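Let me give you the structure first, and then I'll get to my questions.
Note that one protein chain is taken out, while the other chains of the complex remain in position.
Now for chain A:
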Amino acid sequence: MGVGEAAPWTAAVAALWTAVMLLVLVARGVLRARARRRGREKHVRVLAVLGSGGHTAEMLRLLTSLCQREEYAHVEFVLADTDLSSRASAELLRERLVHTERPFPPVSFRVIPRSREVGQSYLSSVLTTLRALVGTIATVSASRADLVLCNGPGTCLPVCLVARALTLVTLRPTVIVYVESMARVRSLSLTGRIVWKLGIADAFFVQWECLAARHPGTVFRGRLC
């Protein structure tokens, strides 16, 4: 009955699907090749997402290791505008960087407005969430980051999503690397679980072997920081 009519549709949809998948694959290949060229040109700009104390300490150790190579030319830190005054955190961080014995590239800071305060009404939540989204888009696009490095704070998720979406719009490649905190021994953090499920990171590191065994696609290379 409907077979004769349905077949062309099915074929069209299949062809379209194949074309889209091919396009995505080609785009991904082109973008990754572009990303590698940025590295060869020695101007890697890093966007590092900061959170609470433990995450920040791990992030600084990761960055200090990574930035021993001069190709990593600049680090921009993103902080959420949380109750701990973000300006104070930034100052604390600057001081800490002075305390590291090893060289560190120039840094800058950006603050993303938080999306929701405790006890906020529904309507104003929508507005502040929008404001946070706009802030994230502005921050990520202005950073012109080649590498987004994050290790778990809630702010990671919108930053990763925006970075991935902007990559598709601007065709400017951004490598996203997620490092699950050493503190996660048996289960991924909520942020980690979402980033892992969405597959938006180019590399997803965990620091305990049993975590890697339970989450295919994650990379275990021992304790990193």
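Methods note: contacts are C-beta pairs under 8 Å (C-beta built on N, C-alpha and C of every residue); 3 or more make two chains touch, one makes a residue touch a chain; residues count from 1.
Criterion: contacts and distances are computed from a predicted model.
One chain of this complex is left out of the view, and of "ATP-dependent DNA helicase 2 subunit KU80", "UDP-N-acetylglucosamine transferase subunit ALG13", "Nop14-like protein" or "DNA replication complex GINS protein SLD5", the protein name its UniProt record gives is "UDP-N-acetylglucosamine transferase subunit ALG13". When you scan A:A27, A:L92 or A:L133 for touch with the missing chain, the hit is A:L92.
Remark: the omitted chain is touched by one listed residue; of A:A15, A:A138, A:L168 or A:A183 this is A:A183. Across A:L47, A:A80, A:I112 or A:V175, the single residue that touches the chain missing here is A:V175. Residues touching the missing chain, restricted to chain A, are 32, 35-40, 42, 44, 52-54, 56-58, 61-62, 65-66, 68-69, 71, 84, 92, 95-96, 99, 146-147, 175, 177, 179, 181-187, 189-190, 202-203, 205, 208, 219, 221-225 (touch as defined at the top).
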